[in-house]
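What follows is a single structure, and I will ask about it in a moment.
Complex shown without one protein chain; remaining protein chains in place.
Order of writing sets the chain letters: A, B, C and D. Residues in each chain are counted from 1.
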Amino acid sequence: MEKGPASPEIKEKVLAYLATVEKAKSKEIAAAIGEKKADVDLAVKELAFEDKVEYLYITTTFVALKGKVGAPQ
Amino acid sequence: MSEKKTPQLDELEKGQWPSFVTEIRKAAAKNPAAEDLLGLLERSYEEKKGHWKHGGIVGVKGYGGGVIGRYTDLPEEYPNLAEFHTIRLNQPSGWFYTTKSLRTICDIWEKYGSGLTNLHGSTGDIILLGTTTENIQPAFDEFSDAGFDLGGSGSDLRTPSCCVGPARCEHACYDTLDACHNITNEFQDELHRPMWPYKFKIKFSGCANDCTASIARSDCSIIGTWRDTLRIDQDAVKAYVQEGLDIQGAVCDKCPTRALKFDYKKNELNVIAEECTRCMHCINVMPKAIRPGQEKGATILLGGKSTIVQSAFMAWVIVPFMKMEDDYEELKDLLRRIWEWWDENGKTRERIGETIYRLGMGKFLREVGLPPVPQMVFRPRANPYVFWQQDEINK
Amino acid sequence: MSEKKTPQLDELEKGQWPSFVTEIRKAAAKNPAAEDLLGLLERSYEEKKGHWKHGGIVGVKGYGGGVIGRYTDLPEEYPNLAEFHTIRLNQPSGWFYTTKSLRTICDIWEKYGSGLTNLHGSTGDIILLGTTTENIQPAFDEFSDAGFDLGGSGSDLRTPSCCVGPARCEHACYDTLDACHNITNEFQDELHRPMWPYKFKIKFSGCANDCTASIARSDCSIIGTWRDTLRIDQDAVKAYVQEGLDIQGAVCDKCPTRALKFDYKKNELNVIAEECTRCMHCINVMPKAIRPGQEKGATILLGGKSTIVQSAFMAWVIVPFMKMEDDYEELKDLLRRIWEWWDENGKTRERIGETIYRLGMGKFLREVGLPPVPQMVFRPRANPYVFWQQDEINK
Amino acid sequence: MPRIDAGPPHYKEMLPPIILENYGKWRYHVIPRPGVLKHVAENGAELYSVRAGSPRLVSIDFIRDMCALADEYCDGFLRFTSRNNIEFLVSDAGKVEPLISALEAKGIPVGGTGNSLSNIVHTQGWVHCHTPATDASGIVKAVMDDLHEYFTDMKLPAKLKVAMACCLNMCGAAHCSDIAMVGVHRTPPRVNDEKVQKGTEIPSLVASCPTGAIRPNPKTKSVVVNEEKCMYCGNCYTMSPGMEIADPKNDGVAILIGGKTSNARTAPSFSRMVIPFLPNNPPRWPEVTEAVRHIVEVYASNARQGERLGEWVERIGWEKFFILTGIEFTDKHIDDYIFSRETFRTSAAFKF
Partner (left out) sequence: MPRIDAGPPHYKEMLPPIILENYGKWRYHVIPRPGVLKHVAENGAELYSVRAGSPRLVSIDFIRDMCALADEYCDGFLRFTSRNNIEFLVSDAGKVEPLISALEAKGIPVGGTGNSLSNIVHTQGWVHCHTPATDASGIVKAVMDDLHEYFTDMKLPAKLKVAMACCLNMCGAAHCSDIAMVGVHRTPPRVNDEKVQKGTEIPSLVASCPTGAIRPNPKTKSVVVNEEKCMYCGNCYTMSPGMEIADPKNDGVAILIGGKTSNARTAPSFSRMVIPFLPNNPPRWPEVTEAVRHIVEVYASNARQGERLGEWVERIGWEKFFILTGIEFTDKHIDDYIFSRETFRTSAAFKF
């Protein structure tokens, strides 16, 4: 199933939201910006390729702006 | 190289079973991280505790999983273990390899990693144990060029795996290798970009022997079966009698539903079709004489997981019989509906089985659109606490 | 008297089974409350709902239970049901009566009540249905003079009951009637003065046939058993063979542990003593030939109750074998310790089984001082979530 | 001054001489005909117990009638069973048949022994309780009329224990019976704020709800019910008369089957729901009587000799039970409460 390109507006909204938090689950992002979760997932995917966000595995997987959360001390 | 003493580990090089210590030592001969690992492990053996910190965030561009960050808590003493991450490579269906492909993996891993591996991880991946943050991306790039890709980790679809199936087993009721490969490729996004409440595992077994232990180890367990009647070759039955097999005792008496009748006089074995639950026992004992039926497919079970935290769950039947054909569209469609429901309803770190247990199977079935059938339960509920829907009551 | 039409109830006077409507009608002929009951019940049949209010507080001096207050919600229309309370009389062990004692009850109830009864209530009491607040005390006084006493209600010990046992049954492994009577008398305070988190029921069955359904219906179920080996009379076995009993099929094959071996040639039946679980099946089928062993006593089970609210619980083994002798001191002592623990730990309206389920069997056993034994479980725990005590760990 | 805490009468005062003499010395029994147990003592003494059906809800006239019979045929001794049958204790073999004739003349059935249907253990219903979802005595009468032949005959594969409970409190062993009829609600309680305010402890009421469906409503000093979460158990109504749960349009009867309490052969087991709802159709509840008869008949014609209802179903499998009876399987049959997990089929072996 081809999902097509992500919506640029949603990508912006994701980035804007992530700037306000340390990290978030994509479900939370979707709720916060009022978009469908599937669309947010797609936006996050592209943003990850663009090196703007990254996935963090901290007992469950979160999304954060790239480099915002560091390695454990 | 190393001069450090490892008296405890040395003890584990004795004995008849091949030794993992010997393996680490082999790697240590060429790789300083592997060498430090010997020292660190000896220390753990002395102190009876591990020396690894909580995982950190490392990865490959565009991927949200497939790498497990690992750092020792004694970086001063074991500097080569300051970063010692794991890469999970998606194994080929059925864990089949050419020596060429395995050698390629070894070569790349020699270059970028400790030279230590697990063949395989419990989920099924090729586990490459120990590399640095810096080396992850270049290692991935080379593996990718060589035709390999990352497996899953985090809150995503985990690397599916399957039994040897039709490649080498006479019992396979569907093509487990093809199904595993097809589903894995279909859901690359789900595998590589974690976005769910928690992990989700799929395992494919070709028959009810369940050689991948899927019912215990996967959220979705796909077990081959048949809808018609098992097939008995009476000549082969007679041959088994000749060989001295106690058909009554070893086969009929152990059939859970007593569906098999052995006629001593004619040396004939017959099955009461509607009684057979396709448990595989008789076929296992007499593979030359008994075979699955011809209308083959799979039973889909959901919810398996291990103990943490709500207790272990075994997967339970949600579709008694599904044909495994047409590019698995029916299965894919079902998986999508299940994931959507779980994503909507699951709490963070809640496996699908736990979500259904918490919210009720009725709600799940209604919302995912699966018809309730008695095959879903060992027995109906003992309590009368039924939820009625608005359209079922009298206003 | 009554001119009111009861077309629906009339339908229930038809048919072969004796009719409770006919019974109410008989009482109605003499008693206005019983007459009103016919009307009220007909109304319930029309409206498909009950017409009784939540119970109220009524009772006998010095007693905290034994009377259930009941008021109709239609007192204007059915003035004789404005008060229609139930008196629970403690039945004699085994529900044995002389006609004289029954007639005495009838006479007193004719004087003070509606003339309607349940022989018996589900817990075992003589249920006297329908009297006024005013009449309760005088009725009690006369019952008391006639040798009867109240049963339990509310958060107290409920009226214990027992199977017919040694009075008429060859299987009885202890004296159920004596035990029931003795325990009832020992715990009159607990029976008559509610002081616990909730109700507590005891039922006595003489063997594992459990003819009082104690395992399902009582917090404490006391089931007769034996410690040695069941006794087989081979002559009687041969007689059953003569009569045509299929001993292999009807007895041996249905023994849950396959502990019985029938020798076709000698017509002899033997038991593997250590395999027998004393389920009673073989004895039930061949009472002339097989009897319980000689070292008799009882298994004590705890925690049975019906469905509200945590689901139904069946009672489980807490003492595999207890001798039922010495005035039942061992049992009494155990009951006191259990009640003390429950009183200390139970929440309001929490049955003992629910308290143990919530707090854990380990804690219960340790604090009540019962030794853990494998007989307490069908199987050990599947999870590894063990609680360790301070004195069991290394400091 | 009445005696206090004197306890029940001593049972020994109630026992006929033959029992006093042979107490604990019974050797074996046989069932010479349906409804009659013959117990033989070690010394050869013979006691005949004639078991008679009773509606349980009886008038003193009925009791006096029975006493008259007991005086005539058994020297004034009788007992009741744990299932509310009457047992006449006859020590003179010659009096058994005359007693039976006398009982039958009065319309009292004799039976309930051996492989038969015994009396239905039941509860108060609309006759005396405040929480019923249906009547008890009425359904019991209708079902016993319908299944009468199974009481007077011993033609079932094994004993058949039927129970009736008029609400989910399940007074009786409905939860462990071969067949249980249970009164059920299907709509959430309607909160009567006024009644709740009067004398209900709000915290206890909130705590009483097993699914956490009740929240306090500080404004009204009462509570509100989250209807989505409510499973109509009625426990809140037991706590407060303000939680009006009775709903004539939707209350009715559920059927559960396959429980037992004896330990013979198989462990005691819970009854399982096979019909989640049948309507309340007084006076004779035809849907209920038909459903019960149907289950009894399918059982009687399919089970093996000696197999209790639940043992039969467990042997053939529940999926087969639904096929054989034609009863529809729905999402309501699947447990979604605390111990649901153990009921899910965690196996790929089942029948189609």
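Miscellaneous remarks
Methods note: a residue touches a chain if its C-beta (ideal position, glycine included) is under 8 Å from a C-beta of that chain, and two chains touch if they have at least 3 such contacts.
These numbers come from a predicted model, not from an experiment.
From the set B:Leu177, B:Leu260 or B:Ile300, the residue in touch with the chain omitted from the display is B:Leu177, counting the whole complex. Touching the missing chain, out of C:Phe313, C:Tyr328 or C:Trp341, is residue C:Phe313.
Screening C:Lys100, C:Lys266, C:Lys347 or C:Arg366 for touch with the missing chain picks out C:Arg366. As for the chain not pictured, it touches chain B at residues 8-9, 11-12, 14-21, 23-24, 26-27, 34, 37, 41, 44-45, 47-55, 62-63, 70, 84, 86, 89-103, 105-106, 109-110, 115-120, 122, 124, 129-130, 140-141, 144-145, 147-149, 161, 163-164, 166-170, 172, 175, 177, 181, 184-185, 188-189, 192, 208-217, 223, 250, 254-256, 279-281, 284-285, 287-288, 306-312, 314, 348-349, 378. Residue positions on chain D in contact with the hidden chain: 263, 267-268, 338-339, 341-342, 346-349, in rising order. For chain C, the residues in touch with the chain missing from this view are 208, 210, 215, 223, 225, 227, 256-257, 274-279, 299, 301, 303, 311, 313-317, 320-321, 357, 359-363, 365-366, 372-388, 392-395.
As a convention for this text, only the chains that are shown with their structure count from here on.
Per-chain CA centroids place chain B at a distance of 48 Å from chain D. Averaging Cα coordinates per chain places chain B and chain C 50 Å apart.
Not a single residue position of chain A touches two or more of the other chains.
Across the assembly, chain D contributes 168, 175, 233, 249, 270, 337, 339 as residues in contact with two or more other chains.
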